[in-house]
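Read the structure below first, then the notes.
One protein chain omitted, others in place.
Labels A, B and C are assigned to the chains in the order they are written; within every chain, residues are numbered from 1.
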Amino acid sequence: MDYILSLITFIPLAGVLLLLVMPRNNALLRGVALAVSLITFIASISLICEFKSIADYQFVENIPWIAAGSFRMNYHVGIDGISLWLVILTTFIMPIAILSTWTAVEEKVKEYMICLLLLQVGMLGAFISLDLFLFYIFWELMLIPMYFIIGIWGGKNRIYAAVKFFIYTMVGSLLMLVAIMYLYFKAGAGDFDISRFYGLGLDPGTQTWLFLAFALAFAIKVPMFPFHTWLPDAHTEAPTAGSVILAAVLLKMGTYGFVRFAMPLFPDATARFTPLIATLSVIGIVYASLVAMMQEDVKKLVAYSSVAHLGFVMIGLFALNQQGIAGGMLQMINHGISTGALFLIVGFIYERRHTRLISDFGGLSKQMPIFATIFMIVTFSSVGLPGTNGFVGEFLVLLGGFESKLRLWTILASSGVILSAVYMLWMFQRVMFGELSNPKNQVLKDLNGREIAIMTPLIIMIFVMGIYPKPFIDKMTPSIEKLIVQSKQKQVASVVLPPMNMAIQEMPAGHPALPTGHPVEAK
Amino acid sequence: MLSLHHYLILSGILFSIGALGVLIRRNAIVIFMCIELMLNAVNLTFIAFSRYLGNIDGQIFVFFVMTVAAAEAAVGLALMIAFYKNRGSIDVEDINLMKL
Amino acid sequence: MELALPQMNFLTIMPETVLSVVAMALLLVNVLVKSKEKAYLGYLSLAGLVGALFTIPWGQKISGFEEMVLQDNFSSFFSVIFILCAVMTILICDGYFKKEGCNHGELYPLILFATVGMMFMAKATDLMTVFLGLEILSVALYVLAGFNRDNVKSNEAGLKYFLLGAFSTGFLLYGMALIYGATGTTKIAKIALAAQNGAVSGNMMFLVGMLLMATGFSFKIAAAPFHMWTPDVYEGAPTPITAFMSAGPKAAGFAAFLRVFIIALPSLTVQWSDLLWILAVLTMTTGNIIALSQDNIKRMLAYSSIAHAGYALVGFTAHNASGVSGILFYLLSYTFMNIGAFAIITIIGKKGEANNNVQDYAGLGVKRPVLALCLAIFLFSLAGIPPTAGFIGKFYLFAGAVQQGYIWLAIIGVLNSAASVYYYLRVMVYMYMKTPEEDFNWVKLTPAVALCIIIAVAGVLIPGIIPNSVLNLAAISLP
Partner (left out) sequence: MFDNVWLIPLFPLLGFLINGLFGKKIKNEAVIGGIGTLAIFGSFLVSCGILMEMISRTPENRVFEKVLFPWIHCGNFKADMAFLLDPLSVVMIMVVTGVGSLIHLYSIGYMHGEEGFYRFFSYLNLFCMSMLLLVLGSNMLVMFIGWEGVGLCSYLLIGYYFHKKSAGDAAKKAFVMNRVGDFGFLVGLFTLYWWLGDNANVWTINFMEIKKAAHLLPYGGVVTVATLCFFVGATGKSAQIPLFTWLPDAMEGPTPVSALIHAATMVTAGVYMIGRMSFVFIKSPDTMMVIAVVGAATAIFAATIGTAQNDIKRVLAYSTVSQLGFMFLAMGTGAFAAGIFHLMTHAFFKACLFLGSGSVIHAMHYALHHAHSHDDAQDMRNMGGLRKSMPITFITFLVSTIAIAGIPGFSGFFSKDEILWQAFSNPYHGNLNIVLWGIGAIAACFTAFYMFRLVFMTFYGDCRINAKAKGHLHESPLVITIPLMVLGFLAAVGGYIGLPKLIGELFGGIPNYFELWLEPVFEQAQEYGHHYAASGAPHNAALEWGLMGGSVVIALVGITIAFTMYIKNRDLPGKFTSTFPALHRAVYNKWYIDELYDFLFVNPCKSLGNFLWKGFDVLVVDGIVNGVAAVVKGGSGAFRYTATGYVHNYAFVMAAGTVAILGYYIFR
C-alpha cells in the first residue's frame, strides 16, 4: 500500500490509455470510464480507513524526479487531514459526473471521457502534491481537459467561456509560477518540498509580494470578487459534468491553495491581508447573493451562489482558528456536494426542456414529485439548513470568524444566510411552485433510475455530513492545528538573504538546507 | 599624411551612404549595390585598421568578405531574375504580396 | 623561409566535413537521379546527417585551426539541434515539394550546407568563422526561401530575405571591423583579454562595434525591432523551409550570439544586459501581440517564433547557469515543437500554399483526430503548458531571470505567455470546436512525415515529463 496515492492518481490515466485504444462504441466507452472512476473511488476509500488522525503527511512517496542545474524537483506526494477529504471528494464526484452526461453527450464520447479522466488526474495530483513544482504541473494540467470540456461539449457561447476560463486562470497561475521561483531561490539550495518553505522567515516586504502573487492565482480560481466573472460564463456554457466538476472540485483548488500554500508560507502577509481578503469575501457574499437573486437563468444563479458560498469558505480560512478553518474545509466539501447536486438538477431539467430560463418553468412539482423532493433537499442544503451538511460548515465558519478579529466581517457575512434563502427559495418557487401552465412542462417525465442513482449518494452525504460530521472534523483537526501554528508564527529574521537585485548564488552541494517543518529560531 | 581617422571617417561616410541608399532607393538592384557599398566601406575599415595595427587579420577578413559578397551577388541576382520572371518588375514597391 | 604549418585539427570539424562531403557528393549524384526519384537524395542526406550525428564528440574541449573553431559540449549540443532540425525538415520535404511540383534535387545539398554553416557558427571562436558560418547559412537559406521558383510568394520571400539579410550583414561586419580596430584581434578569447583593459572597453569604438554586432545577431534570431522580415519570409517560403528556418538558424544565431557575448564581453555585462532585456521585452511583446490577429497559420507561427526568441533572450539576459542551460534546452524543444507543428501544416496545406488559414482547420479534430491531437500537443508546448518540454524550458529561462533579480522581466515574460495562449488556443478552437467544412481527404500522411511527427511528439513529451537527462546535458554544455 506504499504507493496507494500514486495508484489512485494514475488509475484514471491508465483509463485514458485504455480508452484511447478502444473502438468507438459509445456504451462501452461510457462503461469503461465509469468503471475506472468507480475503481478509483473504491481505492480511495482505503485512504479513509488507513488514515490516522495525526498532523503528519501520510502515504508519503518521495522519489527524485528532476535534478538539473540549480533545481531539484521530487515526485513528492502525501496527504494530511486537509487534503484527505478533498481527494475523497474528487473521487466521489467523478463517477457521478460521468453518469450525469450519460445520455446528454452523444458526440465524441471517447474524447469526452478521456477529458474527464485526465481532469481527474490533474485534480488528484494537485491535491496530493507536496512539491511546489509538482503541484504547479498538476494545477496547469487541469486546465487543458476542462478547456476542452467547456469548449467542445458546451452551450451556445462555449468558445468565449472556454477561452476566458483558460486565459483568466492562466494569468493568475503564471504569476504564481514566478513567485514560486523567487521563493525557491530565497530558500537557498534544496528542492521544492513545501515543508522546506514553511517557516522560512521571509521579511514582510517579500512576503507581501509573494503572497499577492499566490493569492491572485488562488483568488481567480476560488473565485473571489472581483475576479469571479469567468465563473458564470464557464458554468453556464459547460456541460453538466463540467459544471459539476468545476463547482465541486476545481474551485476548491483555489481555497485549498490558500490553506496549503498562501497562508502557511507567508504568515505575516496573511495577517496583513486578512482584512482585505475578508472584505472581498464579504463583498463577494452579499454582492453575489444580490446578483444571484436577479438571475433569469437557473445555472447562472447557481454559479453566482457559488461565489457567495466560497466567500464563506474564505472568511473561515482567514479566521485562522480551529473552528474557522475546519468550517471552511467542511464548507468546501459541502459546496462540492450541494452545488454539484444543484448543477446536476439544472442538468436534468435542461436535458428535458433545453432551456434554463426560470420563466420557462413553473409548477414542476406537480409533474415531477421525486425531482421536486430531491431539488428541495438540495436547495435547503445549499441554504444551510441545520441537519444538512451546509449548516455545519457555515456555522463553524461564522463561529470561527466571530471568535477571531473578523467579528464585524462575520456579522456582515451572516446576512448572507438570509440572502441565500431569498435567492434559492425564490428560484425554487418560480421553478417548482405555481401553476403548471406551460404545455411543454406538462409532459415532462420524472427522474429516471439513472438520475435517481446519481442523486442518491449526494443526498445521503448531505444528511450524513449534516448529522454526524464528527469523523470529518476529527480527521482534519490535527492538521488544522499545525496549519494554525504555521500561519500564525510571527516573522523571524535570522536568515540573512541577499537583496533582491543581486544574484542568488547556488550554495555548495551538501550544504544543509533550512530546517524543515519547524519555525526558524526566533531572535 | 592621412591618419587612421581619415580612413575611418571616409568608410563611415560610405557606410552611411550605402545604408541610406538601401532605405530610399526603390530598385532592388540599386539596393543591392548600396549594400555592396556598405560592405566595401567595411572592407576599407578593416584594411585601415590592419595597416594601423600592423596586423594581417583584417586583410584576411577582407578577402573573405569579398568572396562572400560575390557569392551573395550570384544568389541575389538569381533571385531577382526569378522574381522578375513572375512579377515583371524588380521594384521593391512591387515586392509586397505579403504584409500585415 | 620556414613554412610554419598552422595547427590544424580536423577532429574539431569532423561533422561539418562529413556533411560537406555528402552535400557535394549529392550535387553530383543529383545529375543522375530522375526527377521523380529525388526522394533518394533525401535518404542519402539523412544517412549523412545521421553519420554526422555520430561523429560529434562529447566531453572534449578541442581548439582547432589556430583557435578559429572550438569543439566543446556547447557546440556539440547545438550541432545536435541543427542535425535534428535538418533531419526533421528533410523528412517532410519530399511530400511537400512533390505536391508543389518543384522537387529539385538541389534542395538536400542546400539544407546540408545550411546545416554546416550553422554548425560553424556554433563552434566559431573567431569573428571570421562566425561571419563565414553565417554566410554559408544565409546564402543557402536565401536560395531555399525562394526555392519554389514558380511561386511568386516564394520568390518574394527569398528576395526580401536576401536584401534584408545582406543589409544586416553590413551592420554585423561593420561591428566586427570596429571591434577588430579596438582590440587588434578577431579571436574571441583575445578580445576578451583586451576587453579587461579599461581603456579598450571604455573605447567608444568598441562599444559601437559591440552594439552593431548585437544588431546583426538580433536580425538572425529575429529580435524586435530587427524582426520585420520574419513574418513575410516565413509566410512566403515553402513550408518545410519555414520550419527549418524557424528552428535551426535561430538556434545558430543564439549560439553565436551567446559565444561572442558571454565569452568575449563578460566585462561589459552590465552594458549588454541592459540592451538584452530591452530587446527581450520588445521581442516578446511585439511577437505575441501581433500574432493575436493573424489568420495565416504560418504567419502566426512566424510571430510566435519572434516571441520565442524573446523568451530565450530573457534567459540570455540572466546569463546564469539556469538561464543559459534554459536557452539550450528551450532551443532544442523548440526545434521539436515548431517543426512538428509545421510538419502538420505542410500536409494540411494544399498545392500552392493554399489552405493555410486558421479557419481552414475547422473540424480537423473530428476528421483527423490523431493529427489534431499532435498539433494540439505542439501548440500546448509552444504555449508553455505542462507537461511539455515547452513548459520546462520556459521554467528554466524565467527561473534564471528570477535568480538573477530580473523579476519584472520574468513577470512580463509570463504575462506574454498568457497572452500567447490566446492564439494557440484559437487554432484549437477551430480544430475541435467548429464543425468541419471539409473532410481533409487530401491529407496524406506519408511514413516520412509520420516519422517526423513521432520524433517531434516524443521530443516534446519525453523531456516534458522526464527532462532530467536533457537538462543535465544542457547544464554541462554551457559555453
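What we mean here is this: a contact is a pair of C-beta atoms (placed from the backbone, for glycine too) under 8 Å apart; a residue touches a chain by one contact, two chains touch by 3 or more.
Predicted model, so just to flag it, every value in this text is computed and none were measured.
Visitor: Give me the visible chains that the unshown chain touches, in label order.
Guide: Hidden chain contacts in the full assembly come out as A, B, C.
Visitor: Using the touch definition up top, pick the residue from A:M142, A:L396 or A:I462 that touches the left-out chain.
Guide: In the full complex, the listed residue that touches the missing chain is A:L396.
Visitor: Quick one: which of C:G101, C:G202 or C:P225 touches the chain that's been left out?
Guide: C:P225
Visitor: Using the touch definition up top, pick the residue from A:T101, A:T206 or A:Q295 that touches the left-out chain.
Guide: Considering all chains, including the one not shown, the answer is A:Q295.
Visitor: Under the stated touch rule, tell me which residues of chain C contact the chain that is not displayed.
Guide: Residues touching the hidden chain, for chain C, are 160, 163-164, 167-168, 171, 204, 207-208, 211-212, 214-215, 219, 224-226, 228-229, 231-232, 271, 275, 286, 289-294, 419.
Visitor: Could you please point out the chain A residues that touch the chain left off the display?
Guide: With respect to the unshown chain, the touching residues of chain A are 164, 167-168, 225-226, 228-230, 287, 290-295, 321-323, 326-327, 363, 365-366, 369, 376, 380, 385-387, 391-392, 395-396, 398-399, 402-403, 407, 410-411, 414-415, 417-418, 421-422, 425-426, 429, 432-436, 467-470, 473-474, 477.
Visitor: Kindly note down the residues of chain B that lie in touch with the hidden chain.
Guide: 19, 22-26, 28, 31, 92-93, 95-100
Everything below uses one rule, namely that only the chains that are shown with their structure count from here on.
Visitor: What is the minimum number of touch steps required to go from chain A to chain B?
Guide: The least step count works out to 2.
Visitor: If you average the CA coordinates per chain, which chain's centre is most distant from that of chain B?
Guide: Max centre-to-centre separation from chain B belongs to A.
Visitor: Centre of all protein Cα atoms: which chain's centre is nearest to it?
Guide: C
Visitor: Nearest whole angstrom, what separates the Cα centre of chain A from the Cα centre of chain B?
Guide: 64
Visitor: Just curious, how far off is chain C from chain B if you go by their C-alpha centres, in Å?
Guide: About 25 Å separates the centre of chain B from that of chain C.
Visitor: Quick check: in the complex, which residue numbers of chain A touch chain C?
Guide: So the residues of chain A touching chain C come out as 65-71, 108, 111, 136-137, 140-141, 143-144, 147-148, 151-152, 158-159, 162-163, 166-167, 170-171, 174-175, 177-178, 181-182, 184-185, 500-504, 506.
Visitor: Sort out for me which residues of chain B touch chain C in the complex.
Guide: 8, 15, 18-19, 22, 28, 31-32, 35, 38-39, 41-42, 45-46, 48-49, 52-53, 55, 57-58, 60-61, 64-65, 68, 71-72, 75-76, 78-80, 82-83, 86-87, 92, 95, 97-99
Visitor: Help me check something: in the complex, which residues belonging to chain C touch chain A?
Guide: These residues of chain C touch chain A: 320-322, 325, 365-366, 369, 380, 385-387, 391-392, 395-396, 398-399, 402-405, 407, 410-411, 414-415, 417-419, 421-422, 425, 428-429, 432-433, 466-468, 471-472, 474-475.
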